[in-house]
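Removed: one protein chain of the complex. Kept in place: all other protein chains.
Moving on to subunit A:
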């Protein structure tokens, strides 16, 4: 492997599993190029090395990141997350989003929010929000409006059932085209779901049986391939029709 220096390509670790400490890029060989680093990579003088174990991915032309699935969440800008209100301060709600720090949700960050109509969220309220400020050091900040100020489905989620998953499963559920398990379930049952990239999923349907069935199907689909997910969903649906 370390014989011929000229033939060493920069990206021979792409799509392979890397562990912390592996050096994936040598910046001295790449001049006048801009590289974007996603999660799991850091710059160490002239090298880019790995911080978290996972699969190294490259999105052409120049974005590298390490894909890994964790039980905790690292906040990134413009992610949509499900948070649980922990406390109500005078000008923010403190919200838990499974991150190293509690997130702040300003009381005015709602559509048409003024000092007079501050929403009354008690401890334990489930909120669907968007991350608007996330650097590693300060508490992340959320907002319940989209970029133009409209509500756009953000806000409190009432009724339904929330369960926790890994961040990898949440990303798979939000991938496009539609995740096979959601498609297979959606053909037979009508339900609504909200997926937070921080590893929380909320499901609501007309009857508790449907909610349980959809939640179980989603939890089981984490490591299955597309066809396996469809088969699993169909088996679960059959059982419900029979009983």
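Heads up, the rule we're going with is that contacts are C-beta pairs under 8 Å (C-beta built on N, C-alpha and C of every residue); 3 or more make two chains touch, one makes a residue touch a chain; residues count from 1.
Just so we're on the same page, contacts and distances are computed from a predicted model.
A single chain of the complex does not appear, and UniProt lists its protein name as "Exosome complex exonuclease RRP46 homolog", one of "Phosphatidate cytidylyltransferase", "Glutamyl-tRNA(Gln) amidotransferase subunit B, mitochondrial", "Exosome complex exonuclease RRP46 homolog" or "Serine palmitoyltransferase small subunit B". Residue in contact with the omitted chain (choice from A:70, A:156 or A:193): A:70.
Among A:20, A:38, A:112 or A:149, only A:20 touches the chain that is left out of the view. Where subunit A meets the chain that is not shown, the touching residues are 2, 5, 8-13, 17-26, 42, 47, 49, 51-55, 68, 70-72, 100-102, 136-137, 220, 222-225, 228.
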